[in-house]
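Structure record follows, encoded as structure tokens.
For this depiction, one protein chain was excluded, whereas all remaining protein chains were kept in their positions.
On to chain A.
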Amino acid sequence: MAAGGSSVRCFQGLLIFGNVIIGLCGLALTAECIFFVSDQQSLYPLLEATDNDDIYAAAWIGIFTGFCFFLLSIMGIIGIMKSNRRLLLAYLILMFVVYCFEAASAITAATQRDFFVKELFLRQMLDRYQNNAYSANDDELTKNKGVTGVWDNLMLQKNCCGVNGPKDWQDYNSTFRTLNSDLAFPWPTQCCVMNPPGVPKDLNACRVGLQGYLKTTGCYDVISGFMNHHAWGVAWFGFAILCWTFWVLLGTMFYWTRIEY
């Protein structure tokens, strides 16, 4: 535009600022998604066993879209400063593609989080914990081992027992019950309050259910807390980035139509 040079400059400045924010947020999204994918709590086998690990897929997509946002924002800044039509057209097309992927990631994370209810983990725990049955499908055995390992770690390190509490092991029949007598193991030994070397304080008192020798809290809070942070971090931060990017892209489209040849 020949006229209104200062307003053009102002608009350019706004778009560059928008792209800077997109670049920084993209890097932050990448870092956050790497943090989730690295699975500090080692709860991934629980999701793998439900055949529903889509929130990890959403985090993986988030890693790549975050980095793409960063690179494309640099391209956008250069294109705006040079007012280069070709560069800006490429920027817009690529940004649109990355936008679609990031929207998919955010929607997936938010949607799949709804599936993680208590009953899902309870049923999985009852069916798979200590299930060493040989099956022709090697996949099932791996899942069972994964679930058993996760629950053992959870019960020992987070001082909890079962999903709702030790009563889960009494209210329902389970693979654990078929392998262990109710007298000696009304609940797994990991549910007993432990002395530091990993030995129960008093095994008999734990079996009887004496207060102070049996962990009475359920593990669901630990599991759901982690899942919530993971899903909401990916979904809502992605949503915020996309809302901002929407306006920057609209502005850039308008700018592109106004560039001279």
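To be clear about the criterion, contacts are C-beta pairs under 8 Å (C-beta built on N, C-alpha and C of every residue); 3 or more make two chains touch, one makes a residue touch a chain; residues count from 1.
Definition applied: contacts and distances are computed from a predicted model.
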item: Which of "Ras-related protein Rab-7", "VPS9 domain-containing protein", "Uroplakin 3A" or "MO25-like protein" matches, in UniProt, the chain that is not displayed; value: "Uroplakin 3A"
item: Candidates A:F11, A:F35, A:F67 or A:F239 - the one touching the absent chain; value: A:F239
item: Touch list for chain A against the chain that is not drawn; value: 92, 96, 99-100, 103, 106-107, 110-111, 113-117, 119-120, 122-123, 126-127, 166-167, 170-174, 177, 181-184, 186, 195, 201-202, 204-205, 208-214, 216, 232, 235-236, 239, 242-243, 246, 249-250, 253, 256-257, 260-261
